[in-house]
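Here it is: the structure, laid out below.
Every protein chain but one is kept in place in this view of the complex.
Letters are used for the chains, namely A, B and C, taken in the order the chains are written, and counting of residues starts over at 1 for each.
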Amino acid sequence: MSAGSPAAGVIRVGVIGVGVMGADHARQLNTAVPGARVAAVADADPSRAQAVAADVGAAAADDPLSLIAGADVDAVVVATSDPTHAGLVRACVGAGKPVLCEKPLTPSLAETAELVRDLGESGAALVSIGFMRRFDPGYAGLRDAIRSGRRGAPLVVHCVSRGVSSGPGATSEYSITGASIHDLDIVPWLVGSPVSEAAWLAPRQSREADGLRDPQLLLLRTEDGVLATVETYLNARYGYDIRCEVVCESAAVSLAEPRRVLIDADLTRAGDYWPDWRGRFADAYRLELTTWVRAISSDRAPRGPLATVADAIAAAEVAEALIRSMRQGGGFVPTQLSRSVRP
Amino acid sequence: MSAGSPAAGVIRVGVIGVGVMGADHARQLNTAVPGARVAAVADADPSRAQAVAADVGAAAADDPLSLIAGADVDAVVVATSDPTHAGLVRACVGAGKPVLCEKPLTPSLAETAELVRDLGESGAALVSIGFMRRFDPGYAGLRDAIRSGRRGAPLVVHCVSRGVSSGPGATSEYSITGASIHDLDIVPWLVGSPVSEAAWLAPRQSREADGLRDPQLLLLRTEDGVLATVETYLNARYGYDIRCEVVCESAAVSLAEPRRVLIDADLTRAGDYWPDWRGRFADAYRLELTTWVRAISSDRAPRGPLATVADAIAAAEVAEALIRSMRQGGGFVPTQLSRSVRP
Amino acid sequence: MSAGSPAAGVIRVGVIGVGVMGADHARQLNTAVPGARVAAVADADPSRAQAVAADVGAAAADDPLSLIAGADVDAVVVATSDPTHAGLVRACVGAGKPVLCEKPLTPSLAETAELVRDLGESGAALVSIGFMRRFDPGYAGLRDAIRSGRRGAPLVVHCVSRGVSSGPGATSEYSITGASIHDLDIVPWLVGSPVSEAAWLAPRQSREADGLRDPQLLLLRTEDGVLATVETYLNARYGYDIRCEVVCESAAVSLAEPRRVLIDADLTRAGDYWPDWRGRFADAYRLELTTWVRAISSDRAPRGPLATVADAIAAAEVAEALIRSMRQGGGFVPTQLSRSVRP
Partner (left out) sequence: MSAGSPAAGVIRVGVIGVGVMGADHARQLNTAVPGARVAAVADADPSRAQAVAADVGAAAADDPLSLIAGADVDAVVVATSDPTHAGLVRACVGAGKPVLCEKPLTPSLAETAELVRDLGESGAALVSIGFMRRFDPGYAGLRDAIRSGRRGAPLVVHCVSRGVSSGPGATSEYSITGASIHDLDIVPWLVGSPVSEAAWLAPRQSREADGLRDPQLLLLRTEDGVLATVETYLNARYGYDIRCEVVCESAAVSLAEPRRVLIDADLTRAGDYWPDWRGRFADAYRLELTTWVRAISSDRAPRGPLATVADAIAAAEVAEALIRSMRQGGGFVPTQLSRSVRP
């Protein structure tokens, strides 16, 4: 069957966690992803589950575990708070159902490693991780440009991830495990070499980010020597702004600004920023979900850059090194210490 | 049922004409449009029909009419050469099947008017027209900005449609009815007023466009006085480049350049042009097909900006005026003469 | 003496008319133009003359004619209202002094032609015209790109000249002779062919431009067939915005946006527009004045693209054709009728 063939049958998806992220997944699954429909939703807040269920024409499950066990659910999307991921993924694998778990797989390297060990090889194969930037046409274009061989070897990467404001209860560690984690995954994916050491630095802090070290500047070094700067600024106020530039020996490639319209008014020429990731990465989420659904429908369907538990462990290793660097006040920390845990 | 609800059942689509355009539609229907699958394809070239059928896992019909009549086809996409549209649309309506016909509905106003008269009101309701730019997020953003009321009234529109090269056998008239036709539809859709007169002008001609007046400069005036310049240059060589700016009383809004990646190399900073419409309007075609499939699945589904036969007639009226202007050597020609033919 | 040689002595310049334009010239002459200093200023408003004279360390002349006659003045800049230009230029030439007259040389073709005839060849050689766009690095870059021969022949030109608001008493004719005149000069200068016919069109009018047809759309056709669209919108409100694109057979070249800084704030990425021509064309004015001063200092100094009375007549011919087109309600009007008046 070729890439153009239709999915055989419709995958009935259960979505656990229907906050902003999960509700967006549910809507995309029902309106933009071929071969899927949302069959059930669950949420810690029953009224939210009811509302989203009504909106997408699905059932509201009493609780996540009954959703996972339900005969009307073929596959599960997990978009709950980070600490609950491990238990839900275990349950999905226990029920033999494919699961797409939002990043991070778990909030810590130890827990991620333990989970992956417990899942075993066949269990781990059921799990995909929501590193959706790999599906963004911009990042894909960067990778193609680097891999073309016409630009020389990659030497330096500059990443910026800025948002309007951090959510309630965000911590300095969350900034790494919940936000920067995308860059920790994308840098080695782009340059084709794993991160071998990482360092954390604190710039002058914004006065509007109480209780949180924000912005943060991370440095990553890959095994083949590429150095990446990763600026994460959750309370940048001005907009949701994701940038990436890869400097190669004879060229530099970067993400273009993803604007649709320019407005000349009030003595400026201006393009809008999206307020959050939904607009910026709508295409990436759609393509990720489409690839995941197709991969479930057919063993022979290409999985493309869909992230695996091995990718989750790799990113968790870097996050762990960064948190150690943060706690010791900076300096490079190697990531290799934990390599033995890989499945 | 809300916007997030899934399509009930899968629409089995027949695609007639699987050249570059139709093959792209077939691939999008199978891989990116929820609730649809390609059931059959037909083409004047049987081997091309066989190849695309194999690629998308569909049957190759012996001929278009048997495809339309087939019990395995719920709805039809017509992407054949322009002169064949009318007959195929008649057959689809005769079979009571929804049809999405590529623009133009027919190559001439007279034929379009005759066809629409013959279809009758209920027949015409089965027909949608492939003015896909209305689904492009850029054009949609322009329209939203204009309609917001914060920019003052629209006064002037500047459109540019350039391509790498004209296809074999392209004529000066085809440049209008087959290429500029998109701008003839989009200008009144953007500013909310029909075109009342139009003029054709010939700039200095490219020496590489033998037998074809290329570039052409068209002027459109809407009923409320907006003046639009439309430059069409099919052999611009440098890339597929579509631009639009709407100048309002206190602001100007324009399409941003739709680039994903920038490359710094060889003493330049450069962004790529797509070589044709497939990359530039992939989103627009996907969203158009998605809306069309949903509208077929449910009477209550929103049709959004899906173009109708009335839109086809309006565009054909402007094209007719432009061809008259061309043949008389320029000058404004009114479009109102033919208004009586509207269904 | 090569291009790098210093001017011999300092040219003492008299500036007549020190409104916004003339005051800016005076300041540039004193602070940014080698080999010049402002010796005297005159203005219809004596207090304004006094103020600017004090600011630039020059004398305030009692009246323009005594300034022109003054032994302390080597050369004159005329930046008064358009109808006064002819008389002042006559006086300068009568005194044998080089004069840089702001565009237009006079408000009408007839008056321009009469003036030039009266000046005679040697008198005309003393007169330069302030078509400063030719000195703008952007326009110069466009011309170089076109003339390189690597892009094919020019076919179409798109010009836009927008401002924040028209001055008091601006008329529809002034929009052509005082504002669009820059485009009437620059189009033939860019493409290397004179304008042979021109047409005037009125888009829907801004409600904020009382008494003035604004915006206007002009069409110019050159002798070798290039067609130019010129949109002039004096009350565009949003900023001073000058654009130009030249479409050649195999490439299109355009002015880049002349921004220095980008600001990410308030959910937008924005670059500022200048509120008027002073910031936008500061370089062009500086380079024009520098070239003019050097040309006065040495017969052998290159005059570069400094405009002559022949250029003033050529632009006035096009303006005259456009005003005729306006008065007759549109349509192309040839410019050749008046060719005999050239000196």
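Basically, a contact is a pair of C-beta atoms (placed from the backbone, for glycine too) under 8 Å apart; a residue touches a chain by one contact, two chains touch by 3 or more.
The structure presented is a predicted model; accordingly, all values stated were derived computationally and were not measured.
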Omitted chain - touching chains that are shown: A, B, C
Full-complex contact with the absent chain, from B:167, B:211, B:275 or B:302: B:275
Touch with the omitted chain, as defined above, among A:18, A:119, A:252 or A:309: A:252
Listed residues A:65, A:155 or A:267, member touching the removed chain: A:155
Residue of A:217, A:267 or A:301 touching the missing chain in the full complex: A:217
Residue among C:70, C:123 or C:138 that touches the chain left out of view: C:138
Where the unshown chain meets chain C, residue by residue: 1-6, 10, 26-27, 30-38, 54-57, 137-138, 141-142, 145, 151, 250-266, 271, 283, 290
Contacts of chain A with the absent chain, listed as residue ranges: 152-156, 158, 162, 201-208, 215, 217, 219, 224-227, 229, 231, 233, 236-238, 241, 247, 249-252, 331-332
Contact footprint on chain B, counting only the chain that is left out: 164, 237-239, 241, 257, 259, 264-273, 275
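As a convention for this text, only the chains that are shown with their structure count from here on.
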Chain centre separation in whole Å, for chain C relative to chain A (CA means): 56
Geometric centre distance via CA averages, chain B-chain A, whole Å: 36
Multi-partner residues of chain C (each touching 2 or more other chains): 237-238, 241
